[in-house]
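First the structure, then my questions, so here it is.
One protein chain is absent from this view; the other protein chains keep their places.
Here is chain A:
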Amino acid sequence: MPKTPEKPIDLDGFFAAEKQAVNEPSTDFMARVLRDAEDIQDAFAPQAPSPKPKPIWEALIGAIGGWRSVAGLATATIVGVWIGVSPPESLDGLASFVWSEDAVSYAEYLPNYDYTLLEGQL
């Protein structure tokens, strides 16, 4: 009687069995890998950029007290120019007084510069 040909072996069955048998990586191993990742990441993390020198205009603004002072100065300048160009009526009397001889006579009552110097007040 002729021999029955042997069925080919089911390799896929062996592969499936092996897949189930292979161990999962341990939590310790995963923790070690993650620790390495974070250590290396810390080593090449971009360095904080060194502070740039401030531009000169920024230093000037800082010297006079910041942007609020600049705004105040600008307002005062505009108001001054406006008053100069178109003075309000209420200032007419004051202006004529300042330039009158009376104003000079009032100034006589003020201590002069030399006297103040002698008194050591400056």
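Points to keep in mind about this one:
The rule we apply is simple: a residue touches a chain if its C-beta (ideal position, glycine included) is under 8 Å from a C-beta of that chain, and two chains touch if they have at least 3 such contacts; residues count from 1.
One rule holds for everything that comes next: contacts and distances are computed from a predicted model.
Set against the options "RNA polymerase sigma factor", "Methylamine utilisation protein MauE", "Metal ABC transporter ATP-binding protein" or "Stage V sporulation AD", the UniProt name belonging to the omitted chain is "RNA polymerase sigma factor". Interface residues of chain A with the unshown chain, by the touch rule above, are 6-11, 13-15, 17-26, 29-30, 32-34, 36-38, 40-41, 44-46.
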